[in-house]
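All protein chains of the complex are present and in place, except for one that has been dropped.
Each chain gets a letter, A and B, in the order it is written, and its residues are counted from 1.
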Amino acid sequence: MTTRTPAVREGAAVPLLAAEQLTVRRAHDGATVLPAVDLEIGDGQVLAVTGTSGAGKTTLLRALLDVLPDGLHRPAGTVRWRGAPVPAGRPARRWRRARCGWLGQDPAADLNPLWRVDRLIGEGFTGDTGARAQRVEALMQQLDLPPVLASRRAGEISGGQAQRVALARSLCADPELLVLDEPTSALDRATADLVAEAVRSRRGVPGRCVVLVTHDTRLAAELADRTLVLAVGPRRSTDAEAAPGPQLPAAPAREPCTATAVRLRSSVPPATSAVPATPAKGPPAPTEAPAPPPTAAAPTTEGASRTVAPAPSPAPVLSTRGLILLTPDGTPLLDAGDLDLPAGGWLAVTGPSGTGKTTLLHALAGRRPPAGGELLLHGHPLPRGTRSRDRRMLRAVQLAGQDTVTELNPAHTAGRSVARPLKVFHGMTGAPGRHRARELLEAVGLSTELSHRRPTELSGGQRRRVVLARALAAGPDVLLLDEPTAGLDPVSARLVLDLLDRLRRSGPAILTVTHDPGTAARADQVLHLTGRRLTPRPPTTPDLSPEQRTEPSGVRQHHG
Amino acid sequence: MTLRAAGRALRPAGRAVALAVAVTAVVFTATELLPGDAEELRTTGRASQEEAAAERDRLGLDRPAAARYLDWLYGLARGDLGHSLAGGRPVAALFAERLPATTALVAVALAGTVLLTAAALAVTYLRGGRGGSAATGLAAVPQPVHAAVLGAVLAGLLGWLPPVSLLPSGGSPLSDPRLLVLPALTLALPSAAFATVLLRGALGDVLRRPHVADARLRGLPAPLVLHRHVLPFLYAPALQVTALLTGGLVAGTALAETLFGYPGTGQLLVSAVALRDVPVIQAAALLPAVVLLLGMLLADLAARRTTATGPARHPGPALPDAPRGGGR
Partner (left out) sequence: MSRSVAFLSLSAARARRTAPVAAAVVLLVCVPLGRYAAPHPPERTVAAPWTPPGGRHPLGTDVLGRDVLSRVLAGGTQLLTLSLLAAAVAVVCGTALGLAAGWSGGRVARGVRALGDLLLAVPALVLALVLATALPGATAVVVAAVLAGAPLTARVVGTQCAYLRDSGHVHAAVERGESTPAVLVHEVLPNLRRLVAADAGLRLVTALQIAAALAVLGLGPQPPEPDWALMLSENLPGAALNPWALLAPAVPLAGCAWAFAATAGTVAHTPREAV
């Protein structure tokens, strides 16, 4: 490594860039977004600013450069360049233009798509045309950009090339201050190395300095002379001490805590300072702890007309034979898929996204008929399209889709959404229908007053339950669920899964498609959809509840 | 390359021609098939039955509508617009007489529209793409109200202008430019408001593009940001809006010219409607539609040269750290 910080200090040189008591507040309510921060960067130094997301790293950078977004302002603090204050407004703008190079988080998006690459790179260069052309050419060569790119527009080059063009642009005028905002997070490996190399090459060069914002503590340790750690919370560690790399908090140990902090913050949006500074070592991720409360008294709310007895019978409720699925444009997704869903059973279909899990559900529900193969309901053929199924078949197969926002009619209250199938399938209208709808909502764990709310007034988990209640209102024999825990936080997800566990004991067999191992773990049987085939897989997680383990004997018969 | 380029250019042209033909059908249907015919008016009801029949025969009103439509279309293609029922003069000659006045009026109004719109958008730009509900309201106000308020203020309260723009017979509209002011402003105000409403959205979209924020961040002064990184994205929508507005302005001359007594084709249309002079109405109704279609075609072709649609990148998280301000 090069010169240590004290050496610079002892020279009593004026720092190149200094900020005192830099504070940022939100304009409309005066909330403090960034409490007072001091920083100093000496000649030839690299300052890294790190901290968890939401700690205000980018805000600090923007306050420093006087480019805060609308709604934020800098009520206090001064920025000094070579000892002279840089007032906000026009002086700051001129200073940025003359002294600063900037590389943002998504540098490729920051390029004007109409401009040619050579013009983009040279925009900030102040010399004459010839010198600029030379400089641009040299930079392109240095950053491994082929010369033919020079005449292309930014919209016509690849993402990686665009990133390098952006880097070339920030270096073109050889700025005295280079500012990098999370430069490596969106970059490919090679470009990230080029960025690191550019920072390294400026280290120790007189009259040059770098501010590097990153959450990558290793990168900060490797490149920076000093590190400023910003922390979320009321007691910010405005740790502007000279803290050379090795003294940083050990990165691996902090990793889980950081993740928790992020999660907490996103669920409590407005008040930054309300979040505890260092979250206690929380419990392990809730998704990994299924353990359904076995004491939960399963409320048996029987539909008005149930055709299947709760006891599992050997005959499958729903089967497919030789099912062929295609995408809308004709690409095959599944060749000859066989599956059997026993009464009271729970079958999960897993697989990477895009393999046709949802298409499978839509084919079973008749929404998008399969390209070939046979569907059987209680051993009898089930027509492929919705229009050719009779009311009994329609009632027997109910699909609850993945997107809870579009799955419910925004104009109808939860109660009305649930009451509609009661009317259509069971002729229940008026007071009995409303009463039954409320019962169903209670059965899925929604209190009565929620039945008067519209979807926009419900949380994601609540909407998911309403969708379930609506499907249950039909009194189905098979419940098809598309990613039943998508978009739910771990706690809501577990509650929904527990609910499903209870429900299937009293009625419909369940078929879920999911990529969530926690959901798949609840099923009796898991099929994996990959490479256009449905292949069996044993339940992934060993710790199933005893009741669940007793049953899989009769389930493994799907080879047919 | 040339073949494909020609194909690309011909496609919108073919579309415009098809639309133009369809528009002639609409105009013909509206004027010919609806009850009431010009013959009644021409003979002012005084003619005997035989005379009326002879007149109908002479005008060919007894032939099937489809045949008459094709005749008319064939005439249009040759530049023959028929003869006025009211005076017997060729419609083309009537138009040739009045077109210069209308052209001058539309040109002045268009220039005014462009200036006013540019000013309004400049204000919007300086305010960061916000505001401008005044334009929405102004665009909704009926054109006669614009005419009346302008007349009341400029000619009445201030007394700067004559309230009517009667040209001396045979005089050029340019001989007394003051006569152009009221009708041109009447046309320009609402169309500028409309253009502002349409382009404000486009401007807002451009200002939200990340490269604009980036240019500001790099310290470029506002005029340079505007010139280099904002305006080039507005040329295509601006051209389209201009084409749309030019058609609207030509249509609007009917009102402005009649109200202020300005002798142009718009006034000709209105007086022909009062006289049920069908050939004149047909020609006068086609004029704005043709101007509009032609303008849209030109804008379409020009836009192909100025827009480069790169790969649609996601807008990018500009500020994941900073909480969004409430002002929006």
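By definition in this document, a contact is a pair of C-beta atoms (placed from the backbone, for glycine too) under 8 Å apart; a residue touches a chain by one contact, two chains touch by 3 or more.
Only a predicted model underlies this, so the values are computations on that prediction, with no experimental measurement involved.
S.K.: Out of all the chains shown, which come into contact with the hidden one?
M.R.: Across the whole assembly, the hidden chain touches A, B.
S.K.: In the full complex, which of A:H73, A:R367, A:R434 or A:R532 touches the chain missing from this view?
M.R.: Spelled out, the listed residue whose C-beta touches the missing chain is A:R367.
S.K.: Which of A:T331, A:T406 or A:T530 sits in contact with the chain that's absent?
M.R.: Only one listed residue reaches the unshown chain, and that is A:T406.
S.K.: For a quick check of understanding: of B:A155, B:A202, B:L231 or B:A302, which residue touches the chain that isn't displayed?
M.R.: Checking each option in B:A155, B:A202, B:L231 or B:A302, the one touching the absent chain turns out to be B:A155.
S.K.: Which residue numbers on subunit B touch the omitted chain?
M.R.: Listed in rising order, the touching residues are 19-20, 22-23, 26-27, 30-31, 34-36, 133, 136-137, 139-145, 147-149, 151-153, 155-157, 159, 163-164, 247-248, 250-252, 254-255, 258-260, 269-270, 273-274, 276, 278, 281, 284-285, 288-289, 292-293, 326.
S.K.: Kindly note down the residues of subunit A that lie in touch with the hidden chain.
M.R.: Where subunit A meets the chain not shown: residues 28-31, 270, 365-367, 386, 389, 391, 394, 398-399, 401, 403, 406-412, 417, 420-421, 424-425, 454, 456-457, 467, 470, 474.
In this text, only the chains that are shown with their structure count from here on.
S.K.: For subunit A versus subunit B, what separation do you get between their C-alpha means, in angstrom?
M.R.: A distance of 48 Å separates the two centres.
S.K.: Inside the complex, what are the residues of subunit B that reach subunit A?
M.R.: 128, 210-211, 213-221, 228-229, 232-233, 308-311, 313-327
S.K.: For a test of understanding, state which residues of subunit A touch subunit B in their complex under the given definition.
M.R.: On the subunit A side, the touching residues are 26-29, 33, 53-59, 62, 65, 67-72, 93-98, 100, 102, 104-106, 108-114, 123-124, 153-156, 159, 269-270, 272.
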